[in-house]
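This is the structure I have questions about; it appears just below.
A single protein chain has been removed from this complex, and every other one stays in its place.
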Amino acid sequence: MNTFGRIFKIGIFGESHGKSVGVTIDGCPPGIELKEGDFLEDLERRMSGAKGTTPRKEKDLPEIISGVFNDKSTGAPITIIFKNENIRSKDYSQLKNLPRPGHADFVAFKKYNGFNDYRGGGHFSGRLTLALVAAGVVAKKIVAPIKINADLVEAGGTDNINHAIDLALKKGESIGGIVSCKAQNIPVGLGEPFFDSVESVISHLVFSIPAIKGIEFGSGFLSAQMLGSENNDEIIDESGKTKTNNAGGINGGISNGNDIYFRVVVKPTSSISLAQQTVNLQTGEPERLEIKGRHDACIALRVPVVLEAVTAIALADLMLLK
Amino acid sequence: MNTFGRIFKIGIFGESHGKSVGVTIDGCPPGIELKEGDFLEDLERRMSGAKGTTPRKEKDLPEIISGVFNDKSTGAPITIIFKNENIRSKDYSQLKNLPRPGHADFVAFKKYNGFNDYRGGGHFSGRLTLALVAAGVVAKKIVAPIKINADLVEAGGTDNINHAIDLALKKGESIGGIVSCKAQNIPVGLGEPFFDSVESVISHLVFSIPAIKGIEFGSGFLSAQMLGSENNDEIIDESGKTKTNNAGGINGGISNGNDIYFRVVVKPTSSISLAQQTVNLQTGEPERLEIKGRHDACIALRVPVVLEAVTAIALADLMLLK
Amino acid sequence: MNTFGRIFKIGIFGESHGKSVGVTIDGCPPGIELKEGDFLEDLERRMSGAKGTTPRKEKDLPEIISGVFNDKSTGAPITIIFKNENIRSKDYSQLKNLPRPGHADFVAFKKYNGFNDYRGGGHFSGRLTLALVAAGVVAKKIVAPIKINADLVEAGGTDNINHAIDLALKKGESIGGIVSCKAQNIPVGLGEPFFDSVESVISHLVFSIPAIKGIEFGSGFLSAQMLGSENNDEIIDESGKTKTNNAGGINGGISNGNDIYFRVVVKPTSSISLAQQTVNLQTGEPERLEIKGRHDACIALRVPVVLEAVTAIALADLMLLK
Partner (left out) sequence: MNTFGRIFKIGIFGESHGKSVGVTIDGCPPGIELKEGDFLEDLERRMSGAKGTTPRKEKDLPEIISGVFNDKSTGAPITIIFKNENIRSKDYSQLKNLPRPGHADFVAFKKYNGFNDYRGGGHFSGRLTLALVAAGVVAKKIVAPIKINADLVEAGGTDNINHAIDLALKKGESIGGIVSCKAQNIPVGLGEPFFDSVESVISHLVFSIPAIKGIEFGSGFLSAQMLGSENNDEIIDESGKTKTNNAGGINGGISNGNDIYFRVVVKPTSSISLAQQTVNLQTGEPERLEIKGRHDACIALRVPVVLEAVTAIALADLMLLK
């Protein structure tokens, strides 16, 4: 469903072209300083505008409607909403019956018997990541002094990212990328054996970000080619510090005090200008689809701040559990 | 914690050298045929014995102690236990104060203030995968006609698996591998947007398997190098069948009716014969550790049946939710 | 926390004197007709205005901000908010340091280290029942043809309710009452043995209504004085219909197809005009408190519609679980 967490619980709601998107955060400890201005930096990082991202501009101003009093969290649920503006619904009218390849249009139609809001992807829109980023801002305050940094390290198969984006834009194409994430100042003992391993909880949330198709912790897929003696991280002092960090800071599902490190892959943006084959949901007949409007050439540009957010949310919940 | 699922809920318990390991399955529909013999095939696949796996032999006979009447599930919780036998605890006494690099020994000691059962990894033991396999047998019956198959496709960086294992054994080393998994006959509409995406739920469970360090769905990490027009799966008929399956059968977190496909990486077995540096938990001093006894050279050999099990558990829960 | 439910999940938020109160409903099936006008009848029943209820008037107009498209539920989370208006915060300023006997003021101050919004009870306000009533309107549509009716059957120890209220108003006092609730057209098989018994789930939600201090199902406390032969409900046909309904429609925690019937007790409204002793949270000294402003003399008048709402929420969740 649309909620996650045991102690630090978040619930997201909203649609791309409805009235609002938003999030409720339940379980935030009281006394955390919080005002609307605190969200702006991360929201800006997520926002469109950079080359390769869509020109649709939303002001994306957060409105805190509960749970904060005198600029501090009260312990009651915090609800933050973002009103939708600047909506050009007509762009999407053609999509009612023509599911876009790579998008959730087809599955949403089937799963919800045609009652889904199809405009702009409806509830499946990337716009819902606003809610994740907002919750992440609160979570980052809770997990301090843990510091979380994510970076786009590669796009279109190269670290020459702007060049790759220029090429894609010229061709009416889109590209994917790799985003790495590191969390520092981690205490020993976050996570639970088996079902609430740190990897389980982080990956669960990471795969709630649209377009993510893989995750690897520490040496990840490379470790399939390593020997045990290379891959094992020798322990060098009683704090648990290790000589290497092939484990990405996690053993047996539990944080070992070293940096938590992982990488995710972002698939190429699904919306492209080129014509693609799909099926008409009314007639059942195949049809060519050309998606009008402008689109992100590289949605991966926007992922780092969202990845930081879900990592913070995961760690906040695990810290409060502990 | 040690439970997972919303409708098809499992809870696992036990330690490597305690009395038993086991699982309770809550939410199994009534009337499913189930007897102890049904578990043997998958348990056999998991069991030690193949070259490259540890010579420790357990009979691993399941005992159903509740929830089944006249060889059918009743709708009440099903508990299955495996008594531990053939335990040579003395092998592990040296480990009380010397955490093995790559294992959970260090984090378990810290997290549980030294009260953890350290023998053979205690509750963190790979032996707990018996519980997962047992639950998977039940889940596979529920998800029929969905068919799930996992295979070890690469070990030590090559598909010449036996050769790679021979080399590792000679050197007293261990190697990792890549396991692929495919689920067929999938209905459209499993999974939920965002937090209970099919990828979220599967990855959550997959990372509860010891030694898994990465997962990728469909084209996975390769998609970072693809163009949108290559990566998008064109829809070719009204059932949702697609020309390609770069999405691994999942759009927007929801199954699209094509095969669900993913791959995981298994790190090299942590226990190796070579001496490694660690720290003595009593003295705080660095110490060299040589792990006595025999070990799996390639734990990845045992992973396929466990991966099938957790996939079946994930799909059973999503099907019953739907 | 502030969420409840397994499939039909609700999360409530807001404060008496903050910007809004509201509710998010996750798990509502798609295709349910829903528009803002549908809420008005039940909101009216809850609203102030009847003799014995506080003269504070809110317009209490619901705003659906997500999850509804073309006047039908989409399957995505439904968020409904009520903006707070007509707030006279100064009435409450005296209460910052003087917890009202019978209210949550003292525990809120302690639990949230003084960061709670104390104005009008903050998040503990009876105003949050707006959120319950709104969720109940949706739940009632889902459980149809189940019909739920609650009535105030006694106030101040008598069924001459208006008279009892008049007396209380004259004395500056408040009174409590008994509310009964009946749900008809119940299918056999709702509820689960033990922890999700129908009684467990209903009572869990019922005790989330402020001022409720007891609940009894069927013959309830009277059954302590009955013989087994009197209390057992003989089964008269194969539908499960029983001659009597001492069980209140529930055996072993499961609905038996007869009406579900229970009664709750509502304590006298805590806010009264008479002076009472309390302690000053700043000074630690005892102090007399006279609560200014006007108050409900009999909050029980407003309980029936809230009781119907939580009953509908409980049954909706159990029906969708089944």
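We just call them A, B and C in the order they show up, numbering each chain from 1.
Keep in mind that, in the parts below, a residue touches a chain if its C-beta (ideal position, glycine included) is under 8 Å from a C-beta of that chain, and two chains touch if they have at least 3 such contacts.
The structure presented is a predicted model; accordingly, all values stated were derived computationally and were not measured.
From the set C:68, C:165 or C:272, the residue in touch with the chain omitted from the display is C:272, counting the whole complex. From the set C:38, C:60 or C:154, the residue in touch with the chain omitted from the display is C:154, counting the whole complex. The residue from B:2, B:174 or B:203 that touches the chain not shown here is B:2.
Hidden from this view is one chain, which touches chain A at 6-7, 76, 193, 321.
For chain C, the residues in touch with the chain missing from this view are 1-4, 12, 99, 101-104, 106-108, 110-111, 121, 123-124, 128, 154-157, 168, 171, 173-178, 188-189, 192-197, 199-201, 203-208, 210, 212-221, 223-238, 240, 242-243, 246-248, 251-256, 265-272, 274, 276-279, 281, 284, 286.
In the full complex, chain B touches the hidden chain at residues 1-3, 9, 11-15, 18-22, 24, 26-27, 30-31, 63-67, 69, 72-79, 81, 111-113, 115-117, 122-123.
The rule is simple: only the chains that are shown with their structure count from here on.
Farthest chain from chain C, judged by C-alpha centroids: B.
A straight line joining the Cα centres of chain B and chain C is 45 Å long. Spacing of chain A relative to chain B, judged by their CA centroids, is 26 angstrom. Remark: chain A and chain C have CA centroids separated by 37 Å (rounded to whole angstrom). Those residues of chain C in touch with two or more other chains are numbered 76.
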